[in-house]
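Just below is one structure, and these are the notes that go with it.
One protein chain omitted, others in place.
Each chain gets a letter, A, B and C, in the order it is written, and its residues are counted from 1.
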Amino acid sequence: MHWTGLSPDEARKFTADKNKSKRDKRKSLHDAVQEFINDGDNIGIGGFVNSRQPVSIVHEIIRQGRKDLTLSYQSAGLAVEYLAGAMVLNEEHLNIKRMEFAYWAHEAFGISPLFRYLAENSKLELEDWSNYNMSARFKAGSMGLPFIPCRSPLGSDMIQRNRAKVMECPFTQRPIMLLPASHPNVAIIHVQEADIYGNCRIQGPLFTCPEIAMASAYTIVTCDRLIEHDDMVRFPNRISIPFFAVDAVVEVPFGSYPGNSHGVHYFDEKHIPEFRSVCEQARKGDYSSLKDYYETFIFGVKNTARFMDKIPFSQVQQVQKIESGSRLDAGFTVLE
Amino acid sequence: MHWTGLSPDEARKFTADKNKSKRDKRKSLHDAVQEFINDGDNIGIGGFVNSRQPVSIVHEIIRQGRKDLTLSYQSAGLAVEYLAGAMVLNEEHLNIKRMEFAYWAHEAFGISPLFRYLAENSKLELEDWSNYNMSARFKAGSMGLPFIPCRSPLGSDMIQRNRAKVMECPFTQRPIMLLPASHPNVAIIHVQEADIYGNCRIQGPLFTCPEIAMASAYTIVTCDRLIEHDDMVRFPNRISIPFFAVDAVVEVPFGSYPGNSHGVHYFDEKHIPEFRSVCEQARKGDYSSLKDYYETFIFGVKNTARFMDKIPFSQVQQVQKIESGSRLDAGFTVLE
Amino acid sequence: MDKQYATDFTIQEMIVVAGARTLPDNKVIFAGTGLPLVAITLAQLTHAPGIVPVFEAGAVGPSLSRGLPLSVGDSRTTNKANYLLGLNSAFELTQRGFADIGFIGGAEIDPYGNLNSTMMGAFPDNYQSPKTRLPGSGGASDMACSCEQTIIIMVHEPRRFNEKLNYVTSPGYLDGSPNARWNAGLVGQGPQRVITTKAILGFDDDTRRMKLIATLPGETVRSIQDATGFKLIIPDDVYAFEPPTVEEIHLIREVIDPKGYFVKKTIKN
Partner (left out) sequence: MDKQYATDFTIQEMIVVAGARTLPDNKVIFAGTGLPLVAITLAQLTHAPGIVPVFEAGAVGPSLSRGLPLSVGDSRTTNKANYLLGLNSAFELTQRGFADIGFIGGAEIDPYGNLNSTMMGAFPDNYQSPKTRLPGSGGASDMACSCEQTIIIMVHEPRRFNEKLNYVTSPGYLDGSPNARWNAGLVGQGPQRVITTKAILGFDDDTRRMKLIATLPGETVRSIQDATGFKLIIPDDVYAFEPPTVEEIHLIREVIDPKGYFVKKTIKN
């Protein structure tokens, strides 16, 4: 068996040997990426399509450059599109080598131009899975299991394109798939709220963020709001990721912008199509707008705060207005 | 493979064919037990040791009488002790045939006298599992999987006393256990809060209540408080059991008394030892106190409200006082 | 009140209406992204207010009254939801049998209702350099496998209806052999309906091949067969589907998708 990231036995040993004490894990985004993300890493990407994707972390990875990355996720939009754009502009600075995934596109905003470009030009090693497969693979990893059974998609051609095994269930004598666990080298996750130790509180769908964080060797978390530890532990049932599964915490307001962060801001329905359109131009052979975009919004800024300075204020106001509501106890913002 | 309760394929068909619409599911406890619990059933018991055990449902089962029950749970105290006491008093009225379980005792309150009595006198068919085994078996059931892998307790004698299978992992070539799913005929669960459709909000440890409810063919829920549906769905992240996994909802304040219901009341440190002591006398051959207890507190009362009338008010006050605190949004009672 | 039929509607609007009307009330319906999302909302606003929508990102039974979600994982899927964890929980409850109907789209379909949403081109030979790379399965293959029934919604063009798929992403009746799904280890019963821009289709009980059930406005049995890359079973009782009402088109255009995110004026290929 060929493992990408860590094998189950390696992942167990890595975590068992780790310092799991409760300590202040705040770092700058620059330092977190520098310390925990290496060339050749398998990166587990949190969020779902364009919701709560770790955009700010991805921008920093692009600024620093990384080679031969494996990307593991179920469904992604912006995070992967941004990495792909950097690769299209300069493969020597950043390149994606392999993807283990189920879906790369932008739903209502359209297909991914750069996925078509890279895949149709043999630039990526692809492993096809379903959304549930990838979610369950992270879950197996987070549970400390080498594999997890799954009933889908038995009968599909995906089984020819991935490492799942089909066996006869020893209890029912029917066929069942076994999915190998995924243990990325590093998880990159954006949440609404975290404390300095790394405890995370998520509002809205959890996606597969807790499982990815628990499965990975290291986890970098960005949060829209850093909150007091005392507030966090008043509501232990609300904690989705416990501190010992997190290695770096960075407060980055709008860390998933122009995507959606539930209860904080909605999609920027203007910026996403603009970015997608420069990607579409690149797919068709004109790289100049893509290059401009990266120079303006990523390489030309130091961090997410400066990135946000480039966005018209009315757009920022608009995405916040859609999600405004009463902020109640336990980190819930309820839209009335 | 010998299945107790439903087999995975039977459970799938049962649930697929079920009416899953959102409708008022309130019933009297009498009617819920009458409708959903039959002789010969495998009953999945919620709670953990003496916390949030479905005591009121068990009392009603005892009043009605049921034969040849299989009890499935990880660690139980009061719920199983009460059923055992009824069996000791009159096997013609109620009897436990089989148990799939990990632990039966009362932790700080001592071992279970009636477990010793029944087990040492060959009155029970026992299947030994660990706590994680039983929790994972319910989880496999709730996930629609015929089995789930587990790494414990490999190397133990329990494997000789249960239906787990050990196989070589096809990915790591190391031994791993496969646990068969558990699909009880009926789950009996006590929670702090539910709405009329069956959505449940739990404070404190979830134990394995959501998994047991999702795995079972039918689920009866009692709750300390019935709350408005509008309040429930303001905080969807707080819902631990969705309505379509529940068949009957009964508001029963103190439904887990004399056990602990987190944020509502603590253990009755007086009543539990009293009950345990009449059980201990029965183990030693004197059944009169046990008989008195059942006649006073179970057969002699119509329901849990009348049961509570028999408890000295100062004791009820005391168990509530220990858990009193500020009631905040989203169903959290926070002790300051 | 007499129904008023719309005279001006696009084929995408028609397909949304057809999809919505096919959905029964009070069922748990697992909705994929795109047109299924619009159709389920229309059904809720018309004959089926008791539908319990499930979205793969985690939301179960939300009210969709806060605007059309642009993603099955966005904030608008979570309003007043009755359960809200993540992808694993949504797919697990589906595998368990809690999802009555899966409602999915696809790019290419075969006579047995198998779907391709992965790639166009020769498979496996040209997998690494496909003619067209599509977005991938997402959750559609899981829904096709494990929802109790599936309803498929897609654009009706000859190149999308092929005897043999480039790549099987989402299993339908596989090779159509008796009990093919059961024998493969699948738990759901498979596709019940295919709703296209031209027709309502089903599957023959014996052969599991696609059959015509109803023609959409402006179409004939002939025009539908001509737009299909394999031979359809044409039973005697094919009927003409009732056109969209003024109210239905109004709801789509003004209430559900006013910005035309999913229901475009023209269909891009």
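Criterion: a contact is a pair of C-beta atoms (placed from the backbone, for glycine too) under 8 Å apart; a residue touches a chain by one contact, two chains touch by 3 or more.
What you are looking at is a predicted structure, and each value in this text was computed from that prediction instead of being measured.
Within the full complex, the chain left out of the display contacts the shown chains A, B.
Screening B:97, B:116, B:165 or B:291 for touch with the missing chain picks out B:116. Only one of B:82, B:171 or B:267 touches the chain withheld from this view, namely B:267. When you scan B:161, B:225, B:284 or B:302 for touch with the missing chain, the hit is B:161.
The omitted chain makes contact with just one of the residues A:82, A:147, A:243 or A:266: A:243. Per the touch definition above, the residue from B:4, B:50 or B:237 contacting the chain not shown is B:50.
Per the touch definition above, the residue from B:131, B:289 or B:315 contacting the chain not shown is B:131. Even with one chain removed from view, subunit A keeps its contact list with that chain: residues 11-16, 18-22, 141-145, 197, 199, 214-215, 232-234, 236-237, 239, 242-245.
Residues 48-51, 74-75, 101-105, 107-109, 111-112, 115-116, 119-122, 125-126, 128-133, 135-136, 139, 150-158, 160-161, 166, 169, 174-177, 204-211, 260, 262-263, 266-267, 269, 322-323, 335 of subunit B touch the missing chain (whole complex, contact as defined above).
We take it that only the chains that are shown with their structure count from here on.
Chain pair with the most C-beta contact pairs: A-C.
Of all chains displayed, A has the C-alpha centre closest to the centre of the whole protein C-alpha set.
Rounded to whole angstrom units, the spacing between the C-alpha centres of subunit B and subunit C is 41. Averaged Cα coordinates give subunit A a centre that lies 28 Å from the centre of subunit C. Annotation for subunit A: residues 150-151, 169, 174, 176, 204 touch two or more other chains. Annotation for subunit C: residues touching 2 or more other chains are 59, 78, 84-85, 95, 146, 187.
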